[in-house]
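Removed: one protein chain of the complex. Kept in place: all other protein chains.
After this line comes chain A, so read on.
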């Protein structure tokens, strides 16, 4: 018997690590849920929220940028250049960022910033 060992890692620090019963993340193909005994998998994440259900505990919500999800032998690592836990997100700042992004001329950069800000807002709302 064991739980999932989850590591949420940003480029410059480990954001969260511990054991969990379930991880939900959004890959480029769609949402994926990982439970114990999941087949080894390596997939690309999009800018979205990640939910980690701690064992007998609350759900940890985080916003991540594009990155990876790797699952192997009940170890789940979520790698992203930027990752923030929902409680560290300032929702006003994220909303301001979203407004600023909407004001940009249409470009990939604009899309990226909108997706990023939306992910942060969603994460913050989910957690509250």
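Miscellaneous remarks
Following the convention adopted for this analysis, a residue touches a chain if its C-beta (ideal position, glycine included) is under 8 Å from a C-beta of that chain, and two chains touch if they have at least 3 such contacts; residues count from 1.
By definition in this document, contacts and distances are computed from a predicted model.
Within the choices "(2Fe-2S)-binding protein", "ATP synthase gamma chain", "Carbohydrate ABC transporter membrane protein 2, CUT1 family" or "Simple sugar transport system permease protein", the name that UniProt assigns to the complex's undisplayed chain is "ATP synthase gamma chain". Looking at A:10, A:23, A:48 or A:101, the residue that reaches the missing chain in the full complex is A:10. Residues of chain A that touch the chain left out of view are 7, 9-14, 27-29, 32, 39-44, 66-68, 70, 72-73, 77, 79, 81.
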